[in-house]
Structure formats: C-alpha cells, structure tokens
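Only a single protein chain was left out; the remaining protein chains are all shown in position.
Up next is chain A:
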Amino acid sequence: MSTDRRPMILMTPAMLWLFGLMVVPCVLILVLAFFRRGVYGGIEYTVTLENLALVFDPLYFKIFLKSAGIAGLSAAIACVLGYAAAYAIAAMPRRHQSMLLFFAVLPFWSNYLVRTYAWIVLLNREGLIVNLARWLGFEGELPSMLYSEQAVIIGLVYNYLPFVILSCYAPLSRLNPDISEASRDLGASGWTTFRRVTLPMTVPGIATGFVFVFVLSIGNFVTPALLGGGQFQMIGNLVYAQFLTANDWPFGAALSMVLIAVMLGLLMLQAVVAERASGRKGAQNG
C-alpha cells in the first residue's frame, strides 16, 4: 500500500504548482473574457461576447495575422539555420559533439533582456556594426537597422535558435548510418539521400523546433518593444497594453484566450506529427 502511494506523494507538489499557477490563472482569464470593462477600468459583471467579437475586428485581427507572419518567418529562418547547424554537429566526431552543443546553448545562460539589449548596442545608428563599417572605410549614411520588422525577426531568430538546434540534433544523432549507406549503395546521390531518407526521418525534430519558435514568438512582447522601437504591435504587446495601459482586462483576456487556443492547436498538431513519425518507425522496425 505504502509503495503505491509514493508516486502520488512525489507528484503532489508539482501538480499543485501546475494547478495553482497554470490552471487557475487560465480559468480566470477565460472567465474574465466574458465580462465587460467598467468606464474606469475595473470589471462590470455583466456577461457579454463583445470582447471576443472585438478580437476579430479587422484592426485587431490584422495585428494577429501580422504577429503570425513574423513568428512564422522567424521560425522558418531558425529552422533552416538550426537544422544546418544540428546536421553539422551530428556529423562531427562524437567527442566534439557535446562541446559544440554546449556552445549552442551557452546564450541561454544570460538573461533574455540582456541578450536582446545587446542587439540594440550592435544595430543602432551609432552602434558597433555601423562604426565597424565606418572604420573599414565605408562612407555615407547607413540605414538604421534597428527599430524595424527585420530587427524584431533577427532578435527572435537569435534568441530561439538553440531550441531548433537541440530539437533537430536529437533525431539527426540517432539516425542509423547504415540506412544512408544503403541508400547510396542503391545508387542515390548524396542530395537524393538527404532529401528522401535523412530529411523525412528528421521531420519531427524540425516540426518541434518550428512550433517552439512560433509559439514563443507569436506571444513575445519584449523583443518587438525593444527592437521594434514600439512601432510594431505584436499580439503580445496588444495584450500587455490592455492589461497595463488601457486597463481593459476583459479585452486583454479575450485576446489571450484566442492566443492560447492558437498555441494549443499548434502544440497538438506537433504532437500528432511526432506520434505519426514514431508509429511509422515502429512499423519499420516491426
């Protein structure tokens, strides 16, 4: 009896933590989204659907689409760069691999804000990159790279790239070298082998990396605020503004709810992809 209870006891703190700090706040957000904002902020307890309807108002929906676009582009770029890096690391002798992975995740040891601020130092009109270009003899006015959509994408790709490297490295390092060897024996070129054998077998890693970067990017508000110079509102900034400046908690809650739904949908999709892939592998092995 006592041995049966042990897993429960071990799990309780984590479950309480999750329930108290994840489930309860989410339910509060859900409930809040159906009330009305008072004239001075605050909440009027009359049930309404107008906050949810407002999310799909062209103005706010456009911000949603724009955020999805920026998140999608960042995720795609991070996947290309991350996959290439993971492929290169996996191709290295085993003893070097853990060192290289260590370097890949090294940036995570510093604070997100500091890492983002560093880009301001690099990219601004009087910044390191411009001064370096001047020192190398470039004359004339350089365009400001900072406070633009590109700067936001650079920031997001940079900050989340390590996730993709790790998620792609895992399946790449587990690939059985015999399989690609067999492909080559059967006459496939290196490119064909990669395209028809390696890539399909590592799709779950790419999907995981893509979804991670996308989900983290679409709700991000620090990077657009700092590197976008406040000129881009991503959905995260809009939510932030509703809670902290407009004092319109119900609308902020409605926006968050839709955002959470989109994220959950994507994570489920990713789980399905992963499930299918492992099922296929199981069938092959069987």
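What we mean here is this: contacts are C-beta pairs under 8 Å (C-beta built on N, C-alpha and C of every residue); 3 or more make two chains touch, one makes a residue touch a chain; residues count from 1.
Convention: contacts and distances are computed from a predicted model.
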{"item": "Protein name (UniProt record) of the chain left out of view, among \"Iron complex outermembrane receptor protein\", \"Dyp-type peroxidase family\", \"Family 1 extracellular solute-binding protein\" or \"ABC transporter permease\"", "value": "\"Family 1 extracellular solute-binding protein\""}
{"item": "Which residue of A:V55, A:M201, A:L238 or A:M257 touches the chain not shown here", "value": "A:L238"}
{"item": "Footprint left on chain A by the chain that the document does not show", "value": "37-42, 59-60, 62-63, 66, 124-126, 144, 147, 229-233, 238, 241, 243-248"}
